[in-house]
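Removed: one protein chain of the complex. Kept in place: all other protein chains.
Residue numbering begins at 1 within each chain, and the chains themselves are lettered A, B and C in the order written.
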Amino acid sequence: MEALFNLVPLVVFLPVLGLLINMLFGGRMSEKAIGTVASAASGLTFVVSVLLGVALWAGHGHAEVVPFAEWIKIGTLDIPWNFRVDTLSVTMMLVVSVVGTLIHIYAIGYMHEDVRFKKDEKRFQRFFVFMNLFIAMMMILVSGDSYLMLFVGWEGVGLCSFLLIGFWYDMDTLGRPSWANSNAAKKAFIVNRIGDFGFLLAGLTMFWWFGSVQFGEVFNKTPFIPESIILAITLFMLIGVAGKSSQIPLYVWLPDAMAGPTPVSALIHAATMVTAGVYLIARSWPLYSAVPNAQFIVALVGAVTALFAATIAVGQYDIKKVLAYSTISQLGFMVAAVGMGAFVAGMFHLVTHAFFKALLFLSAGSVILGLERGHHHLAHHGPDSGQHEEVFDPGDMRNMGGLRKRMPVTFWLYMIGTLALAGIFPFAGFWSKDEILLEAARNYTVVYVLLVIAAFFTAFYMGRQIWMVFFGRSRHAAAEHAEESPKIITVPLMVLAGLSVLGGVLNLPGVHTLTHWLEHTIALAAEHGAEVGGFLALSWGGLNPVVALVSTLLALGAIYLSWLLYGRKPLEAGQKDPLKKILGPIFTGMENKWFVDEGYRAAFVDRYADLGRFLAEVVDGRFWHDFVHDKLIAGTYNWLSKIALDRYADQKGIDAFFNGLGELIKRISASLRRLQNGFVRSYALAVLFGVIAILGYLLLK
Amino acid sequence: MDLGIPLTHYLLVSAILFTMGALGVLIRRNALIVFMSIELMLNAANLAFVAFARSFEQTTGQPVFTGQLFVFFVIAVAAAEVAVGLALIVAIFRTKQTIDVDQLSSMKG
Amino acid sequence: MDFLTNPLNLVTFSPLVGVLLLLVLPSGRKNLLRWTALLVSLLTFGLSIWMLTQFQAAEAVAPGELHLGLSLPWIQVAGWNITYAMGVDGLSILLVLLTTFLTPLSILSTWTAVEERVKDFMLFFLLLEVGMLGVFLAQDLFLFYIFWEFTLVPMYFLIGIWGGPRRIYAAIKFFLYTMAGSILMLLAILYIGIQAGTFSVPELITALPGLYASGVIALGAQMLLFLAFTAAFAIKVPMWPLHSWLPDAHVEAPTAGSVILAGVLLKMGTYGFIRFNIPMFPDAAVKAAPWIALLAVIGIIYGAWVCYAQKDVKKLVAYSSVSHLGFVMLGLFALNAQGMEGAILQMINHGLSTGALFLLVGMIYEQTHTREIAVYGGLWKITPIFGSIMLVVSLSSMGLPGLNGFVGEFTILLGAFGSQAIGSPWFAGVAAAGVIMAAIYILYMFQKMFLGPEGSIVEEIKKHGHALRDLNWREIVIMVPLLVFIFWIGLYPKPFFDLMAPAVEKLVEALPQIVH
Partner (left out) sequence: MMQFDPNDLNSILPLVVLLGWACVLLLVDLFIPKGRKGWTAILAAFGLAISMGLTLGRAGQIGSGFRGMVVQDGFSTFLAVLILGSGLLGIALAYDYMRRMGWERGEFYPILMFSVSGMVLMAQAADLIVVFLALELLSIPLYVLAAFGSPRPDSEEAGLKYFLLGAFATGFVVYGITLVYGATGATALREIVDATFAMGTPSPLLLIGAALIMVGFGFKVAAVPFHMWTPDVYQGAPTAVTAFMAVGAKAAGFAALLRVFVLAFPLLQADLVPVIWALAALTMLVGNVIAIAQTNIKRMLAYSSIAHAGYILMAFVAFGDSAVRADAVASALFYLLVYAITSFGAWAVVIALEKKDGRGLEITDYAGLGRKRPALAAAMTVFMLSLTGMPPTLGLIGKFYLFRAVIDAGQIWLAVIGVLTSLISAYYYLRVVVTMYMREGEPETTREPWLDLTWSLAALATVVLSFLPAALFAWASGAILRLF
């Protein structure tokens, strides 16, 4: 069994192999073959992860560090590339590989159609190369044994995110030539880099205080490091978390990231990459546990994000945008959980969320494809095919309605996802969310209140979505002609649906499978709590009937409320959202994402560009280049040489800039030159002047 | 042959002559006169030289030839200069029909 | 015979073989001239690899020392004590290899780009190589100065004859700026030579501490000497605010010139700091470290910010050098092993990445004859190989982990963060923000050129009856070696660190301890 640990590098290299095969030979392979290779690479990764899990289980959860290669070694700085196999990392590996594999399979079907709708079939190959690259990077992230290796994966997934958000880089989400998608990709990368900056600072601080960035050494030394330093490190890390896991204030990139193909949204921007922040905090539990102040800040950030994003989700019309804000909100739950020290609860929610949010996204993708097919059908077969050239947004819920009948399988899958997300008993989300709420209720009332309200909103916007998409009458011809998706798309969804239903089994109250599993990595409060002095809550408490009841009732109430607004009297084509009447400007705020993007643009983005222009044009261009160089230095030279080489075309412009020192030296030189007037007598005068000056000096000094 | 005139008087005259010569170079425009002014400067030096030599002779009581010797050299060399200078002036006059030095300013700057 | 068989001499002067050959070849046979130059530069590269093996053998015996050196009396009269001293150690070996590596690639890139006066071009190029190699290998200040100044001449011609429309302006500016710095260094060199009675760098490094201790050279004088050397090197680097010449020179220089300028010539400045400034004036270096770090950080931020506002892609890459070299300077004056090794590695990285960027920009410029970012767009779709390579190089330039740039930048930041000489983590903290800004300008460039809808240039080219083509085989052959190293250093930088580590450690140990 021990030998199995040595398989761990495969979790990285299998996907790399897959991507290399597809990159080098994909051009000559069929779409099926490409998809199969990529899926197989991901699937094998899953197998390896399972084997690692088995090995761990057999070894009673003892963590194993597998040295792999030397990377950076300078003086005291020694950062090898070691793999860490422990229950936490294997949990992440399993989640990534299982969701990843399912999405790979789904994408074979999805991308087959997508590349045809977007009229660039050659990009199919590229998609799977990037997807495999993502799996590899994610695996580096979760399997690394040091903060730096984690950072490598961290940035690597950021790159994949960039590449995949910008997969249709030459158009917008509707397929029109545009900068939109590439802007979204760029935004994601840059905002993530802001987070990475925080991570980097955390790493630098860590190295100089701990002398290492290896997990083991850092955690061992934690008790001996001043609290202020740990506080700084944890808060720097929080910046990283906010970037990657899309928390306030850096969450703005995630909604835009929906520009990527739907499988990407599901895999990267819902199930795996964005949870890396949660993983990071869970991984750093000894650090966070040592500083309660940091824990509270983290929890608060998570809770505020959870509520804030949920409110925005209520006002969205794009099916994927709703899910995107929902993701941000749910990530807020997780961050709040790990912030409170409820690391297991956070991880639990991470796992279940991965299942049901992937399910929701992929189902939404199925819906979108269904509408695309309907639209496509109209364009080619409809009676007025010519008129359907107008821009059609297959993701806009206002174009949907009544899809329950056209796409029954998708509908039921979507329902399961919705119920899981809304936290309805006995779906997976219920268990995991409840654990978080329970911890919040115990520790921070304010966090609890925020999260409960967020849970209410969650159920509400999901209900709203269900009513708008699947019930009522079709509001667009395309929706009338929507077609159900093929098996290759629906089968992986069914698997995910199964996981969404049963995910709660992982950590049922009283049984605590996941807790027991993770406690090998995340130590028990009893052992460490006294020393570290912070919160280290492991969910032993089981089900608190009050908390569970409150949240369930609220969720049901929210769904009922949404039925009142959207279900009872379905939306008609062109009709305004009924909430708009009720909430007025508040809804306008929700619709427009509280104008945060606009605010950022005005406060930072434009200012950055302005300052850049100012520096480039005024400081560097006009001051350093034109004034200091051209006017003061070259201007002086040029004037002196103005008669020479009139063909100095480029210096004529410079001549216009004379002033300052240039002017002074110009005058001096002009008068000097005037002295040289060709008259013998003035030359003699100069000589005499020199003589008088010298004699005068010698006699008078 | 002590004439009873102190050395300083000779030197004063010499300095005045020298200054006149130098000023002449600056003020006069006729090349010939400029040239003559230069000769005046040389002769001012000659005067001082001889005066110095005489004065050394008186202090040391021995004949001193250096001064006179130098004066002869200067006179001889000045003569050579005259030859060359006049030739140049003549050549210029032939070309430009003038010996006004202020007309000689085709090159400047 | 020592002189002729010494590996360093062979490497340094082997391009002269090409110079002689080119002189006798007819100037009309352009391809013959190109091949000659290419083969000779490859020969030099081969020799440098051979030199590397010998270096490693010697390093195994005496790590961190100067190797393969020779020191012949050169001018030993009239109170002069000038030796012809060459030597290579961990500080310079990589730069030598970088030079010999980039030169053939640059020559290959001129195959179709340079059609005018091919013979002269190749002549100057090979002469430039001699100069650069000499700068890195010379171990006598006098010899160093000669090589240092000599590199100006061929580069001046390369910019001035084969450059863009404002080439003469740029060439003269390049020349005068660099010379302005180096003449002050000349005085400092002479002063040191007079005081220490030798120009040999190793001897000086041993002799100078005595002179400082005995007060023959007071601390103030040491500071002035340091400043004089700094003037020369800082202009070359270029450190903010002395960078004004760089964008002009880069924009106007022909592609191959830009590659060498960015790849090697700028490194001469940073190399100067680590070879001369720091070991020869250790007290001054420690004192100056925070100030230099300040300028470096300003350069990092300023360069990155200015990049973002550029409309000319070559100018953007040029300003990015200001930012990147700021990192190198920050690392050097961290004065600890991490910072300095990172800085040396980053010199190589910058040579590879920025060199590659200039090559790529040159390749597209050859087709479109414009460098204006706004006219491009959607190139990735039209030229996938080109786009992909550009992506990798761009990512390397912005320091993505797994590629070379990250290893350098990270180690530099790490070194600077805890540097006692710099004295405050704030410098590194602010510099770290440079990684965000790098992402901003690099992605801006990549997006505007390669992503998004097709730019106007595509139509423009079609109007002329052409189509944008992807990279051809020659261009791919140029890029592949660069990519190999970009990945290699990123994934497994150990061999590179191993080469420099003993020398850097020796250097760091010799520095005075900072007591707060």
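The rule is simple: a residue touches a chain if its C-beta (ideal position, glycine included) is under 8 Å from a C-beta of that chain, and two chains touch if they have at least 3 such contacts.
Being a predicted model, the structure only gives us computed values, none of them experimental.
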Contacts of the unshown chain among the visible ones are A, B, C
Sole touch to the unshown chain from C:19, C:51, C:66 or C:161: residue C:161
Answer key for C:190, C:207 or C:430 versus the chain not shown reads C:190
The missing chain sits against subunit C at residues 74-80, 117, 120, 142, 145-147, 149-150, 152-153, 156-157, 160-161, 167-168, 171-172, 175-176, 179-180, 183-184, 186-187, 190-191, 193-194
Hidden partner sits against subunit B at residues 11, 14, 18, 21-22, 25, 31, 34-35, 38, 41-42, 44-45, 48-49, 52, 56, 64, 66-67, 69-70, 73-74, 77, 80-81, 84-85, 87-89, 91-92, 94-96, 101, 104, 106-109
Absent-chain interface residues of subunit A come out as 637, 640-645, 647, 669, 672-673, 675-676, 678, 680, 682-684, 686-687, 689-691, 693-695, 697-699, 701
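Note that only the chains that are shown with their structure count from here on.
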Rounded to the nearest Å, the gap between Cα centres of subunit A and subunit B is 96
Whole-angstrom distance, CA centroid of subunit A to CA centroid of subunit C, is 36
Whole-Å distance, C-alpha centre of subunit B to that of subunit C, is 66
Subunit C residues touching 2+ other chains are none
Multi-chain contacts in subunit A, i.e. residues touching at least two other chains, fall at none
Subunit A contacts subunit B in the complex at 673, 676-681, 684-685, 688
Residue set of subunit A touching subunit C in the complex reads 69-75, 77, 120, 148, 151-152, 155-156, 159, 162, 166, 169-171, 177-179, 181-183, 185-186, 189-190, 193-194, 196-197, 200-201, 204-205, 207-208, 608-609, 611-613, 615-617, 619-620, 624-625, 628-629, 634, 648, 650-651
Listed in rising order, the residues of subunit B that touch subunit A in the complex are 22, 25-27, 29, 34, 101-102, 104-109
